[in-house]
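Excluded from the complex is one protein chain; the other protein chains are retained at their positions.
A and B are the chain letters, set down in written order, and residue numbers restart from 1 in every chain.
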Amino acid sequence: MTERASLEPGAVSPEGAGSPLLSVENLSVSYAATRAVRDVSFQLHDGEFVGLLGESGSGKTTLGNALLRLLPPPGRISEGRVMWWGSARTGEAREGPEPHRAGRDLTTIGQEDLRRLRWREMSTVFQSSMNSLNPVLTIETQFRDVIEEHTAMRGAPARQRIGQLLEMVMLDPSYMRFYPHELSGGMKQRVALALALALRPRFVLLDEPTTGLDVIVQRSILDNVRALQREQGFAVLLISHDLGTVMEVSDRVMVMYAGKIVEDQRASTMIAEPMHPYTRGLLGAYADPRAREVEIAYIPGRPPDLSRPGQRGCLFAPRCQEAIDVCRAEEPVLSAMGQGEAACHVAEAAYAAGDGRRDQSARAGEVFTAPAGRTDRGPRVERRQEVLAVAGVHKRYRSRRGLKVTEVDAVQDVSFVLRAGTVTALVGQSGSGKTTLARMVTGVERPDTGSVTFGELRVDRLRGRGLKAYRRHVQLVFQDPFAALNPAHTIGYTLSRPLINHQDVTGAALRPAIEELLERVGLSPASTYIEKYPHQLSGGQQQRVVVARALAPDPEIIVADEPISMLDVSIRAEILELLDTLVRERGIAMLYITHDLLSARVLADEVLVLHNGKLVESGATLEVIRGARDAYTRQLLDAIPNPFATRRG
Amino acid sequence: MSTPIGQVAKPIDSEPAPGDVAAAVRRSRLPSWVVILWANRKSRIGLIMLGLFIFVAVFAPLLATHDPKVTDFAQSLPPGGAHPLGTTASGQDILSQLVYGARTSIVVGLVAGTVVTFIALLVGLTAGYLQGWVDEVLSFLINLALVVPVLPLMITIAAYSPVRGLFLIIFVISITGWAWGARVKRAQILTLRSRDYITAARFAGEGRLRIIFAEIMPNMMSLVVAGFLGAAAGAIGAEAGLEFLGLGDPTTVSWGTMLYWANNSGAMLTGQWIWLGAPGLAIALLLSSLTLINFGVDALSNPHLRER
Partner (left out) sequence: MRYFVSRVMFFVLTLWAAVTLNFIIPRLQPGDPAQTMVQRLAGQSEAIDPAAIRAVQIMLGLPTGSIFEQYVDYLQAVVRGDFGISYTYFPYTVTHMIAEALPWTIVLVGVTHVLGFVIGTLLGAAAAWKRNGKFDTVVSLGSTFIGTLPFFWIALILIYVLAFTLRWFPEAGGYSGEIDPAWSWAFFGDAIYHGILPALSLLITAPIGWIMGMRNNMVHTLGEDYTRLALAKGLRQRRVALTYSARVAILPNVTGFALGLGTILGGTVMVEMIFGYPGMGKLMFDAISNRDYPLMQTIFLFTTIGVLLANLCADILYGVLDPRVRREAQT
């Protein structure tokens, strides 16, 4: 299929044979006052698959855009070079060492030269490809324009080539006649990928290519990418915040924090021996959900604000458990140690002293152990008090389109109970009916048949005033904490409303009640938060406020809809731990909705797996996850990127 | 007046960094909206210009050298001497008319702008929040009102009226000019009401009115203010147009009637270009000031600036 060498992962060492394809030298990028990328240097070789890992805002996308010279204003490369060593295509003899590769600096090269390099030599798939296809052109046109721009191919052969490209990403060629809005998210992503490979480039930049898609779709697209990469031998820089994904598919991984690359080494060695404390913390946030005991770690605190001038020392120091005095004075530089490179004073000293393997068992950050594996669980789940029962509910949605009426069975014959002090996880991909069930529990939606009973109360028969009164007993925690807090109100105001409405707290009693709520969710001292607006808090703090608001009416039930999926990996465990504590201490029944089996494993006592509106599996968490019987559950489990499982075999 | 009443024609731009403004808001004892608008250079110019017009309107009796209606002076005098801008063909002082004309325009802009904004808000809020058949009906009305050509409709309504005058003009502008604002506000409500924080407010036990006025409205502030400025500008322009067509009361003193008389009594023949030019420029400057203020309005709903 290809003239280039097929490369097994690991066939090319990071140092590479011969000269690199792309080298970044002391690159800095800023948006006005924000120094988004700070003095970054690395190399990329032909056929290498490199992951760029970091939490959101760490500068990954900015770095990627700078490489392709696609920075949106006011973004500006303030320093450094991006050297492209792949010569313009002359013949196809590219194997073996190429003695005179002339390097070109992509940051200064002329527009026309750059244009000719683009797509033939380097292509990209943007973060959220939902928007990267032109909505008014057919898929075919969007392939055709780039093919006709850069090659002599026209007419029928071009169409045939487009068909092949679509087949390559497992799409039927007939989709080329479609417009983007007629495709699903996953299909658009595949189209974007096929488009990136249309001219057989030597380098492909993939920026979060699967974020926001269903786990199973994500999985299949990544497998596809990896297979194509092995087959065609292009080099990849894969940007992602998802450590599992990056570790599993990349040969080499670079970790980015606050605009700097803090660690760079082979994925296989990084798993076993992460050098930078941040990397160690990130790895701690992952675990194999099938393990007998699962504990996950988090890194308290938040990344620094890069627009603040005059920050000294290691920018990770405020969150670092290993920090020493020199860390606060001097910023470490990326230097060779162990089996790769890292930027850390402590690690450097340790490797210099001989054995760099610090105590790997002591994980960086705080640790949260999954309750399902613990023994201090109180009474067995079956003996806890039943709070809400959903029995044989069924919901069918009708949507009318002109004369056509389509019917969807969103939920079919589902039964379960929520118990006090117990977390019940509802797992399934989007569209499986999770939200519909949650809406039934909260009384917003009525089942067509079946019942929802809360004590003596038939929730499915409530209206108006009764429904309003019921809300006091059931509260919500949302997916996106920022969207769940009114930007126009202070935290104090937001928390005062449920207290006033549901608890009749007024006047002088209000402030202490608000402070108590804030303290309970770990925001202390409370007085510093009361006057703040949501945008002044970090994502984790916002989610804590959302939880505090849900606690205000002292509810019996909390429905938490993907409460950690929008948060950074390094702080997810922290929110899970908070939820766990509240459930146990206050005897709340929690319905935890998620697509992520690992978090379900960590938090839940019981798991319900939903597929196409039907309950395909249910039971105690450990039993469902370790002994999954249903095919769909196993598919979900297999889709979880699990670096430990694959690497350790 | 090249856009429907209430629609604001301005290029989008991104002026000052929110950080600096937020700091200024915290420091100042003035209401935050003043500080936020003042922070934008274009808004600041607009505010100053508008301030001047309002000053002139309020103190017209002190600033005007003559009674604008008195026809005692020599006719069609050129600029100079006691009459810096000359006199009209019927012997009125042009400068005094110009000064008093500011009153009419400001009053029309204020009153009609307020009424139009109110109607637009009422219709938009009701349609957007209630949804269902109410929304269907109101949306149809909005779309209908948008496609019906406004000036011919105004003319037709005004022509039937037994009384002529400012009140009629304001009335006509108000009942014909709300559609654009209503449409924009409905769209905004539709997006705002589906936000998670609205659901959260419902679970916090808030009632419908509180959700609309305490949860949704604060996030629509810039839209409402922009709508008001646009409506006021549209009303001022429409008033001048209707007066010019003779559909107002020709004895009121306004920039529109000045142009009406200038056109009908041959200002061109006598070469009185000031009589012809000044009122038009005054209208354009007043409208420009509103447009300029509008540049800074987007920042009003920016939560980053709402710190205290």
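One rule holds for everything that comes next: a residue touches a chain if its C-beta (ideal position, glycine included) is under 8 Å from a C-beta of that chain, and two chains touch if they have at least 3 such contacts.
Given the structure is predicted, the values throughout are model-derived calculations rather than measurements.
Asks: With touch defined as in the header, list the contact partners of the absent chain among those displayed.
Replies: A, B
Asks: Write down which of A:Pro135, A:Gly155 or A:Pro309 is the residue touching the left-out chain.
Replies: A:Pro135
Asks: Just one of A:Phe42, A:Phe126 or A:Phe416 touches the chain that is missing; which is it?
Replies: Answer from the full complex: A:Phe126 touches the omitted chain.
Asks: Based on the whole complex, identify which of B:Phe140, B:Phe167 or B:Phe213 touches the chain you can't see.
Replies: Selected residue, touching the omitted chain: B:Phe140.
Asks: For subunit B, which residues reach the chain that was dropped from this view?
Replies: 1-4, 7, 9-13, 140, 143-144, 146-153, 155-157, 159-160, 162, 233, 237, 240-241, 244-247, 259, 262-263, 268, 273, 276-277, 279-280, 283-285, 287-288, 291-292
Asks: Can you list, in ascending order, the subunit A residues touching the missing chain?
Replies: Contacting residues on subunit A, toward the hidden partner: 68, 70, 72, 114-120, 123-124, 126, 128-129, 131-138, 145-146, 149-150, 179, 181-184, 401-402.
Please note the rule applied: only the chains that are shown with their structure count from here on.
Asks: Would you tell me which residues of subunit A are touching subunit B in their complex?
Replies: By the definition above, subunit A touches subunit B via 32-33, 307, 442, 468, 471-472, 474-476, 478-480, 483-489, 494, 497-498, 500-502, 531, 533-536, 546, 549-550, 552-553.
Asks: Touching residues of subunit B toward subunit A in the complex: what are they?
Replies: 17, 19, 195-197, 199-206, 215, 218-219, 303-304, 306-308
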